[in-house]
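Removed: one protein chain of the complex. Kept in place: all other protein chains.
Coming up: chain A.
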Amino acid sequence: MSPKALKSISIAAISAAMAFTLSGCSAGDTTAETPAQAAETSVADGDMLRGQTLALTCSGCHAGAGDAIPDYYALDRATLEVRLLTYKTEEDGTTVMHRLMRGYGEADIAAVAAYLTAPGEG
């Protein structure tokens, strides 16, 4: 298996999306990593394999067949990761996704988001 073939994935978009989502509580914070610094971060091969295994759970519901459940193919990595982290951390959330994401660590959430939104080549 050669996950090395996967292109490195910029997380600049994640920083941007996070800044947007968290603007209410982080206004004026100037120490955050700039998009340019983050841009070269790539996903390790091991994380991609971990993401692939974890993501098997997602596709039982989320691959576009049913209207009432969002299709992850429609999202970009940053949006997906932020959404999943929000589910994990919103204490009063009661949806299926809130209850599920509480069982996943942040690294696993990042791995899943990276895997599910990785550009395919086939």
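The rule is short, and it goes like this: contacts are C-beta pairs under 8 Å (C-beta built on N, C-alpha and C of every residue); 3 or more make two chains touch, one makes a residue touch a chain; residues count from 1.
The rule we apply is simple: contacts and distances are computed from a predicted model.
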Among "Iron ABC transporter permease", "NAD(P)/FAD-dependent oxidoreductase", "ATPase" or "Ferredoxin-NADP reductase", the UniProt name of the subunit that does not appear here: "NAD(P)/FAD-dependent oxidoreductase"
Touching residues (missing chain, whole complex) on chain A: 1-3, 5-6, 48-50, 52-69, 73, 94, 96, 99-104, 108, 115-122
